[in-house]
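Have a look at the structure that comes next, please.
All protein chains but one are shown in place.
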């Protein structure tokens, strides 16, 4: 099979902190992983960059672009598409939805990975979730072109504070084999170096939870919540 | 009293599959039932039509228009208003809300029947619910004209997969007396013939649930969730 | 038809504050209304009585018994059954469930009215709800005797602080015609006179909410939440 | 690996209607499937049997025992344990929990399949769910014996009316390959023949839902909700 | 410290009925309290004004403007900003969000008080909540200017019918010391005099609930729900 995975994030760092393990793992298994970043996170998620006196917004964006490219390379991502929509807050137009739907039709992902539905501290995340679902509708509709796709599963990655976002993970992914890659990608984003320790601990906590239920040597994991029921031919 | 009911749906088939029984039943009881279809469902809910080679979008819309007219006739609907907004996804502007509010002011419904609030697989449904509530606000406000109405009850009909939509029915409507009419209306929509069996079974399942709590001869039913508390002068 | 209603409460005052209007209204409509009080509320809901120096528990119970009898008379209740189980907390045994199931089989209610499922400040209320459902199972089972009944609807009345109890009323009952009776029954319970004003205001607030959706002359109402979907032959 | 599955139900019919497909499927894949029935459902779920004049409870239990044995045989169940606790309602003692924990320690299941947490119309189901979790605790505790087990996943099967039970399935199991077996097991339970059509339609509805997301030839499915996050080494 | 509070409401009356006590209390404690009213509520919340024959919308708006100014004065509000966006429904553009974000940056509030997230009967309230969160994002982002602020806590005040809005108050504010001020401000809004009794009773009910947990002389209170976890250095 020619499976593929598409990751859609609001800001440029989200794919590393929240789904870097899943990306590296599936890439290492031969699955093409594609990335769409709706913004560079230049306004609200690049705070350390703004401490440089008189830095311009363009410079901040270029910095984040370069960091994201390097992190994507380290994780084995196949294609990256930067929409550059601006952030805090983000403005989603029907054209953005159409562009994403076109990405779906070209990439034909089995799984789309994105933010969970709710986040009162960051509505860019909620809007990204909604955009992912809107584009999914457009991409599966034959009236928008005969290259329509089968509806992909949508998995939500972990937000910054799970309980605030009603995040209820039903899947833990063992990312121990690719942890070094994820950690390297995190280090490739010095503009958000304040998050390095936090997300290392997230991975260790989820690893400890997964280890209780899975293999003893699981040390790092990521948590995901599936939106649509999954279809099985066996439970084992 | 001059009661009336207004049904508002995202796509042209929804009123048949989800509320055809309620429509036929109340029409047969002498209540005027009106219908607003926000779109023809031409893009995302007419898949069999698109299997015809080189069919144009206009032809698909004409086909769905004709099917809906015939189904509406069979169910005894008094007026049908097609907004033709396009679908998958649908775009709701303030003008759409105003147009619907005008419909409310003219038709003065006691009950508006529409989609439930949530449906991650189909945000057109969520938007329709929101539009119904927005128009309700506009229609009851005296500042928008002295023909303002009393706030109608809003009932949500059953979505395709109830648990995915957080649908919690608190009312089961016995549609056994009008089942033949509903079934005929379903058959009048051959573009979605893939749904005939599914919604016949939905009616039988809801009928079995209603039969346990109501009359023994209930065989078909529809499920509804009321949004606002209902007011009673007795429980019996 | 020979409809009847059974009210089941944890403590002796609950039927007055929370369902006195529904009781008086249906009694006035000719429906037999029966009452089961699982306890006298002597320990935790008779605080003013305990301010009398050296009062004995028996005296408190006798006082509450007399108050309840008088309130029941004023509301038109047909039969009252005091289980005298003690309270704060209450202990429910299988024998209590059986006794209540026997009441169901004798009284054959169409509707059972009781406390909502949750109340962290008062688990006697939660236990009463659970007991009502357990007895419902026992009463409908033919294996427990051939006089088994049809499953009655269960309606939950309003708790002291609705949001704390996840109470979501979907029915408002206009009790304006019987308000004087309810108020008299409230006054017949001087041991809880601290609640008189509070529950008069509850009735006025629910009346105001009902008045917006129902008749203009509604002034007092009670709120209820139905547990099982209701079956309808019309919505009007 | 020596995987195994344990199914725990309140009444004797539940394993057929709700999990018969999962049982037959995994048995056909070589996985040992074991069954615990806490009661024969003789009081509340054998209504047709009680229509025979003067039938004794013992005869009803024997009938249901024989039906269950035959259905279990048809589905390929390896062992059946009838606890014979009585029903409507069921009484769970610490001894019952210990007995079930011993079953866990002997059978060492990877997955336990049971009722969902809530069911206001049938608290035997809720109690069974709670018993499954209590026994799980006892079975994993080294202080109760050195043959303690790893904590199994718990999957909940579909209740009679899903929305009433807050059932949120996140897994659909394609049971098309074993449908004939499931249907034969259903027919082996003539005491509940009133459920044959209902559960055939449940399977068809879940099959239709699964077919949209999985293989085109899926015709029958069962729905499940997992209680604990599952651990993955890949999403594909 | 230079703490301040910002209240943001959809319509001109909301700050009085729902947060008048909190405003007067904090103003009396020396905290500057600022107010933003997104609309005058001229269309949907000025019904008594529209009973004057041939009244113009401008006159209604001037009336509500004057009432709000007087109520604000009575409560001790420091600044009032009327956005005059229109209502029923309200239209929120990115410019509105930016304007509010600028208010945040100038006023630098520790707490923003607004409507709860959900209200099916009044989506202007939901939109106001969303606008408050969007402006919060914009105001804290350094990319939108170096005068960015620390993220303020958001507290939601009580809606008209709490259960309909999923309102779950976790804070009760004792407003007994400033009740006379709040009541005077209510009386300064004769256009909504139909709400005087209702919100007096709301205050008495919340006061009764607070009195059980706080001081015996609490007679009036307001209920609030905090969106973000609060940070403590002690629980006492």
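For clarity, chains are labelled A, B, C, D and E in written order, and residue numbers in each chain start from 1.
In this section, a contact is a pair of C-beta atoms (placed from the backbone, for glycine too) under 8 Å apart; a residue touches a chain by one contact, two chains touch by 3 or more.
Quick caveat, the model's predicted, so the values are computed rather than measured.
Looking at the complex as a whole, the chain kept out of the display touches A, C, D, E.
When the full complex is taken into account, the listed residue touching the unshown chain is E:155, out of E:155, E:188 or E:203. Hidden from this view is one chain, which touches chain D at 94, 97, 117, 130, 133-134, 137-138, 140-144, 146, 151, 154, 227-229. Hidden from this view is one chain, which touches chain E at 3, 5, 22, 25-26, 29, 31, 110-111, 151, 153, 155, 169-174, 209-210, 212-215, 218, 221, 223-224, 226, 228-236. On the side of chain A, the interface with the absent chain consists of residues 161-163, 167-169, 197-198, 201-202, 204-205, 208-209, using the contact rule stated above.
As a convention for this text, only the chains that are shown with their structure count from here on.
Counting hops only between chains that touch, chain D reaches chain E in a minimum of 2. Taking each chain's centre as the mean of its C-alpha atoms, the one that lies farthest from the centre of chain D is E. When chain centres are set by their Cα atoms, the one at the greatest distance from chain C is A.
In chain D, 169, 209 are the positions where the chain touches two or more neighbouring chains simultaneously.
The list of touching chain pairs reads A-B, A-D, A-E, B-C, B-D, B-E, C-D, C-E.
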